[in-house]
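This part shows chain A:
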Amino acid sequence: MTSLPQPLMTHLLSVLIFLPLAGAFLLIFLPKENKRLLRNTAFVLTLADFLLSLPVAILFDGSTAAMQFVEKVPWIPQYGISYHVGVDGISLWLLMLTTFLMPITILSTYTSVEKHVKEFMIFMLLLEVGMVGVFLAVDLFLFYIFWELVLIPMYFLIGVWGSDRRIYSAIKFFLFTFAGSVLMLVAIIALYFHHYAVTGVYSTDLLAMAELVIPVKLQFWMFAAFALAFAFKVPMFPFHTWLPDAHVDAPTAGSVILAAVLLKMGTYGFLRFAIPLFPVAAVDLTPLLATLAVIGILYGAFVAMVQKDIKKLVAYSSVAHLGFVMLGLFAFNVQGIEGGILQMVNHGISTGALFLLVGILYERRHTRLISEYGGLSRVVPLYAACFMVITLSSIGLPGLNGFVGEFLILVGAFRPMRALTVVAASGVIFAAVYLLWMYQRVMFGTITNEKNRHLPDMNAREVAYMLPLIVFVFWIGVYPQTFLRKMDASVTALVARIEAKRQAALADSPPGETLVARYFDVGKGGADGTAGH
Partner candidate 1 sequence: MEPILFIVFGAIAVGGSIMVVTRRHPLASALYLILTLFAVAALFVLRQAHFLAAIQVIVYAGAVVVLFIFVIMLINVPESRLPVERLTGVRFLAVIVAGLLILEGALVARRFGLAGTPAADSGSVEAVGRALFTDYLLAFEVTSVLLLAAVIGAIALAKKKI
Partner candidate 2 sequence: MMEPSAYLLLSGILFGIGVTGVVARKNALIILMSVEIMLNAVNVAFIAIGSYLGDVTGGVFAFMVMTVAAAEAAVGLAILIAIYRLKETIDITELSVLKW
Partner candidate 3 sequence: MVGGILQYLWLVPALPLLGVIVNSAIALFAERPVLLRENAHGEGGHGAGDAHGHHASPPYRKLVAFLGPAVVGASFAVSVLAVLALAARPAHDRLFVQVLFPWVQAGTFQAPAALQLDPLSAVMILVVTGVGFLIHVYSVGYMSHEKAFARYFVYLNLFTFAMLLLVLGSNFLVMFVGWEGVGLCSYLLIGYWYEKKSAADAGKKAFVVNRVGDFGFLVAIFLIFWTFGSVDYTEVFARIPVLSERGVLTTGIATAITLLLFVGATGKSAQIPLYVWLPDAMEGPTPVSALIHAATMVTAGVYMVARTSALYLLAPTSMAVVAVVGAATAIFSATIGITQNDIKRVLAYSTVSQLGYMFLACGVGAFAAGIFHLMTHAFFKALLFLGSGSVIHALSGEQDMRKMGSLKKRLPVTFTTMFIATLAISGIPGLSGFFSKDEILWKSFSSGHGHAALWAVGTAAAGITAFYMFRLVFLTFFGDSRMDPDVERHVHESPYSMTVPLMLLAVLSVAGGWIGIPEALGGHNYFEAWLAPVFGHGTEGAAHGGGHHSLALEYLLMAGSVGVALCGIGLAWYLYRARPGVPKEIAGRVPGLYDVVLNKYYVDEIYDAAIVRRIVNGSVWLWEAFDATFIDGIVNGVGALVRGAGERARRLQTGVVGSYALSLLLGAVIVVGFLIWP
């Protein structure tokens, strides 16, 4: 593997990001009518991107916490903005998840997307550029650009190829995420000027920011802005209503990518930017955010239980799963964070697979209502088996991938937040309830609806794109070492850095200082505004 041609090796990450862009450009020139050619080209491109990302995973050195495959080129020097990309333990597996899922999703659209195939494929490729970029960007400015870039193709994917209320959902999706990210932009700019104020050098580079000492009061507001932006995206409890609408009205491929990767940008954002840059505020706000996460877990589970539409059910289950991930991240110990990262990948695989399966049903019966189905297990046994494996992985059955992630999160979160974790652990029960109840109403029982009697079972293509997912479900479940070992160094370094920076920042403030006093100058007489810098 190391014998890759030298130029490719040094610019591997940039190739990963911009190959789909080149592909999209290439697609423009292909004839519109020849759908097969368009689909195959898109598939080949995304497959190539995946194959190119394999060396990144294989050659990734798990022992150091530093960024690897780094490329840093000054982009807008006068403002200190540089094109700085790199991958480390935290972003490695999310990158692999993205490149892994893209070919599968494209393969799943061979029969489901018939109109405007060219535009569809172009938007999918643009989506991949954005996603890969977000996970690899180390420069805040670059990160923000990719963060916003992802919105546009997704908006069109939902808006054009969606079903019934697609315009409303597309706009709602766009506005929700955009509103959050605008706040984040303000925080980035504030950070940018604060960096200048402290070091006299303009820079938006994350590594430079990491060493920055930010006064506690300022940290609070910046963290709040970042957290809000990512909370919209995760989505955390109060800001989640866009997710079910977006999922229900998105085409299968769209909702697979939306669930599997786009949601992880939120949690990844927390882990990469919000927590390391503002550790004091992050730790102080943990009770609030952890409670919201746990509410999200239970709320997602309860509401999923009463859904009539499978996709909405899976959407609410994503809210629950990501509630777990957030809980893991805010445990601030190695188990919790590694569990969180692993759960991000697991959720990507199991929920992505769930949506693909629902897509298969939708292609055959053009309805997502549970009441329309029943007794499918007899008609489509192979499909039922796949559905069972994925449902169990989503429930978190030990031996499959969901369990490892969830267990590590709960173990990690147990020490700092004992009561919250117990409540979160009860979410495990409800996960089983709503998923099995749905599985039973769809698969078991006798065939009530005549249209279900002669549904064709999964064809070769469908098996082709479901199999890799099932292989990973078992691989992560039985031998998660391959994944956990690559994260160790980065996560331990992150935890240590958070603790160190937090101690340093709190060195001056009197012990036992209440949060309010620390952040809102209550009783300190200090007249300066909280956001003054």
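Keep in mind how these were chosen: all candidates are chains of the complex that A comes from, given by their letters.
Here, contacts are C-beta pairs under 8 Å (C-beta built on N, C-alpha and C of every residue); 3 or more make two chains touch, one makes a residue touch a chain; residues count from 1.
The shown structure was predicted, so the numbers you read here are calculated from the model rather than taken from an experiment.
Participant: Among 1, 2 or 3, which touches chain A when you look at the whole complex?
Facilitator: Among 1, 2 or 3, only candidate 3 touches chain A here.
Participant: Across the complex, what residues on chain A touch candidate 3?
Facilitator: Touching candidate 3: residues 172, 176, 238, 240-242, 299, 302-303, 305-307, 333-335, 338-339, 375, 377-379, 381-382, 385, 392, 397-399, 403-404, 407-408, 410-412, 414-415, 421-422, 425-426, 428-429, 432-433, 436-437, 440, 443-446, 453, 457, 478-481, 484-485, 488, 492 of chain A.
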